[in-house]
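Mind having a look at this structure? Questions to follow.
Yeah, one chain of the complex is gone here, protein chain that is, but the others are all in their spots.
Showing chain A:
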Amino acid sequence: MEAKDLYIKPGNQERGWNDPPQFSYGLQTAAQGAPKRTPLNKRVPPPQLTGSPCPVPGDVPSLTAPMTPPTNPLAPPCSMNTPPRPCPVAAPPLGGVMMMATPPPPFPVVEHTDSASSQSENEPDVDDVVTLLNWALTACRHTVKKQVCNDVAKRLKLFEDMWKSGKLSLPVRRRMNGLVQELKSCNWDAADEIHRALIVDHVNEVGQWMVGVKRLIAETRNLNPDLLHTQEVDQSLDTSSTGNSD
């Protein structure tokens, strides 16, 4: 899973009030079973029962915070002009760098922008991807029911058409390329996981055809390995014969 695939999008504030942010599949699976960095589970007993001094109530209007964070001696221009007074807190004030419980995680928290037209140096080639998919499908045709293969073929065609007409975003194109590479290397679980991540993260783009890829992976992994090796992947003359006939 690439770092690009670990992201958070804002929720849908138009349809749901205070809709929480949406985590990508990669971020969610990374979090499974991982211990919490900073478990927020402590509570404070009320002073009336333990005999310690009461906390100062907060509605004292003249109480202000230091005008600046401790590292900066400059006072920022701010609407409050009263001289700064330290807040009464349990912990002693710290000069220098402010401490946090732990540093933030290294995930890039970015707006996920879908741009079918954005190009990067890693722009995958649609024909390479389609060729690999068809290679697997051809191998399946020996043993898998014709109807199933045709259904898969139909969806692969839809995928190809959507790509060629610019309807698929770069992350989808990039990750499909990754998926077929895993297929080629017979890393079935990895390919399957990419399909799952894609359908979770981009269901509106891939929903109609991804199930064909899912089935293709499932059928291909069950094939006799010899069947796969007899297929020549790189022969360009295969492209036409493995195209969508029937």
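Throughout what follows, a contact is a pair of C-beta atoms (placed from the backbone, for glycine too) under 8 Å apart; a residue touches a chain by one contact, two chains touch by 3 or more; residues count from 1.
The rule we apply is simple: contacts and distances are computed from a predicted model.
Not every chain of the complex appears here, and the one that does not is recorded in UniProt as "Protein transport protein SEC23", selected from "Transcription factor IIIB 50 kDa subunit", "Septin 3", "Protein transport protein SEC23" or "Ubiquitin-like protein ATG12".
The residue from A:Asn122, A:Ser165 or A:Asn204 that touches the chain not shown here is A:Asn204.
By the touch criterion stated above, the residues of chain A touching the omitted chain are 8-9, 11-12, 15-23, 27-29, 31-34, 36-38, 40-46, 48-51, 55-59, 63-66, 68-72, 74, 76, 78-80, 87, 89-94, 97-101, 104-105, 109, 147-148, 151-152, 155, 195-196, 199-200, 203-204, 207-208, 210-212, 214-215, 218.
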